[in-house]
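Complex shown without one protein chain; remaining protein chains in place.
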Amino acid sequence: MTQLSLPRRAPNLSWLLLVPAVALMAGVVYVPLIQSAVRSFGDPPSLQEYADLFSDGITMTVFWRTLGSAVVVTLVTLVLGYPYAYMMTRASARVRGLLMTVVLVPFWTSAMARNFAWLILLERNGPVDRIFQFFGIHDVVFYQTTTGVTIAMTQVMLPFMVLPLYSALAGIDRKLLLAAQGLGSTPVKAFWKVFWPLSKVGVMSGLVLVFTLSMGFYITPALLGSPQNSMIAQLISQRATQLLDFAAAGALGTFVLIVTLVLVGMANSQGGSISAISVVVNTDSPKGNG
Amino acid sequence: MTQLSQSNSETFAAASLAAKSGTEVRLEGVTKDFGLAKPAVDDITLRIEPGEFMTLLGPSGSGKTTTLNLIAGFEVLTKGQVLLNGQDVGALPPHKRNLGMLFQNYALFPHMSVYDNVAYPLRERKTAKDEIQRRVGEVLELVQLVGRDKHLPKQLSGGQQQRVALARAIVFNPKVLLLDEPLGALDRNLRGALQLEIRRIHREVGSTFVFVTHDQDEAMNLSDRIALFNEGEIEQVGAPEELYARPETLFTAKFLGDSNVFHLGKVSPIDNAVAWEDERWAVDANTVSPKVASDRGSALVVRPEGVSVSKNRSEVPPDANAVKATILDIEYLGSYRTLVLALGDARLNGRARIDAQSSDFSLGEEVVAWWRPYRQRLVAE
Partner (left out) sequence: MAATLGETRTAQAAPPKKLKIKPVDAIPLWLRTLAAIVGVYFILPTFIVIPMGFGGATTTFKFPPEEFSVKLFENFFTNPAWIGSLGKSALVGVLAALVASTFGTAAAVGLHFLPGRLPTLVRTLLMIPLVTPSIILAVSIYVSFLQWHLTGSLPGYVVAHAAIGLPYVLVSVTAALSSFDSTLLRASASLGASPWRSFVTVTAPLISKGIGTGALFAFVTSFDEVVIALYLRSPMFQTLPVQMYNSVTVEIDSTIAASSSLMVIIVSLILFIPQFARAKKTS
């Protein structure tokens, strides 16, 4: 970052430039979130709402279900995303551009349109059902099940895994792999001893980014799942709009938010989920930089 | 063949850095075609002696690095054979060729300490732990990096990083060390120091070194022999002095050092005189390159230190070849001066080296440049 290059009194002026943005954020994000956290302690203040989270029998079930599906989504995106991102670093500029465009398609396909598409794809006897039947698998139900929700969520989350992975992988000097082979490693061993350790920063930020976003999924489970297997986000929504229990909604929200922020903090110290978003924004055209 | 297949166990049983036994590297009709107009490496045959320091020299794109990669196994041969001690290794992947390699950008593993980097090839060869410790210690001493073994590569300077890379490349006693412009990324002073070091290490370990560079001075300083590359082919192979004093082609003469060049067109290699403009010059049979042929253009080249300058023709010895010249500039270079000349009616660019003391020339002066026939060389264009 460039240091001060304006005259001496410039810092005051620069602070002024931050005021509108911070004021907007305060009104829309900080104050509502703080109010919601304050409300969760009730009047008079107590930890009752938080104690209820652990004792009401429903919240924790839903929380663990959400956590479980987030873990599955995260691991599947890694298993599918890593080879894809690796392929991007290896392909010619033209193919890389194509692969990048393909990554950005779900990223920018309207969320509602995409969920609608999955609704059709996962129907009973829909296209996905038929593909599975073709391979002789008949007993998997996708419609209104956690399986279906997970398949759709994985698709939505893949770009968030691929983009930070790609930016990490593209920064690794391929000569190191050749050097390792020249020093006596088989190509497979060279990969595990040299390439994989160097890609860990990208893996880490991809994992945390996908996991935190998966924890907060709302629309996809609401549309593709069923009330019997709702996720934590639906529980928050239900408490706020149907039960009008804003304190309980606030407590649950605060709990999830703290889990999320702790994880994001970890990712940032590792090289950053924010940087993953920078990758997306600065790719600015779907063609990528290659 | 037996030697190579045994080399793993042998090397580590012997466990001495001063193996004093290099491997012979032979290239037979080696060709690499990337599908462009001309193959990147075009039918090269070259024999590198055991323990020799061979430099592949040439401008960028001349095929020298591709040749090195073919030896290392990073590229696949289109045609021909690469033989190590007589064994064809064309089908072997890089990790089975047991060669050391030094890369231009060091290629140190950034997530490993200096120690782990240097120990890497030994671990890949399942060497015993105490043996690894001893060997890494020895080789770090050899490259003068004792006490840095816990550092990460990025904590070291460029020169130190290249020493680590060198240590890593020789720690497993490879019989051949391939060096791909290893000094290219370093500044001038550091380069000189590392050149000395590489030569010392070559003497101490006794392996065959194959060194790639585009820097003629580096090649002259380091090599036992130089193979000069031009457009995928080898132009000439020989000791540095030989290439400088007895170039066979104009390309060689121009690539190594300065030359005064007179283009002659087609001449017969058996004539004892050639003509250029109004001049007629005697030709000594043993200064004619074997590549000169009557169906191919020729040129007469003279090094600046072979050229003398006189005020007029009467001062020129009768057995010398001479040409009229105009002084364009005088460069003072400490121990000598260089006269920048315009030669003949064509006013060709030329140079003559004279004593630093002789100062009786002035700019624009008409003079005569002359040389003894044995200082000249008739080369093919």
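A and B are the chain letters, set down in written order, and residue numbers restart from 1 in every chain.
In the analysis below, contacts are C-beta pairs under 8 Å (C-beta built on N, C-alpha and C of every residue); 3 or more make two chains touch, one makes a residue touch a chain.
Here the structure is a predicted model, which means the values were calculated and not measured.
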item	value
Omitted-chain contact residue, chosen from B:K79, B:H111, B:R125 or B:R148	B:K79
Hidden partner chain, residues of subunit A it touches	1-7, 10-11, 13-18, 20-22, 24-25, 27-33, 35-36, 39, 80-81, 83-84, 86-87, 90-91, 99, 102-106, 108-114, 116-121, 123, 126-127, 155, 158-159, 174, 177-178, 181, 187, 212-213, 215-219, 222-223, 233, 236-237, 240-241, 246, 249-250, 253, 256-257, 260-261, 264, 268, 273-274, 277-278, 281-282, 284-287
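Please note the rule applied: only the chains that are shown with their structure count from here on.
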item	value
Approximate Å spacing (C-alpha centroids) for the pair subunit A, subunit B	55
Complex interface listing, subunit A residues touching subunit B	173, 175-176, 178-187, 189-190, 193-194, 197-198
Sites on subunit B touched by subunit A in the complex	72, 74, 93-95, 98-101, 103, 105, 107, 109-111, 120-121, 124-125, 168-169, 172
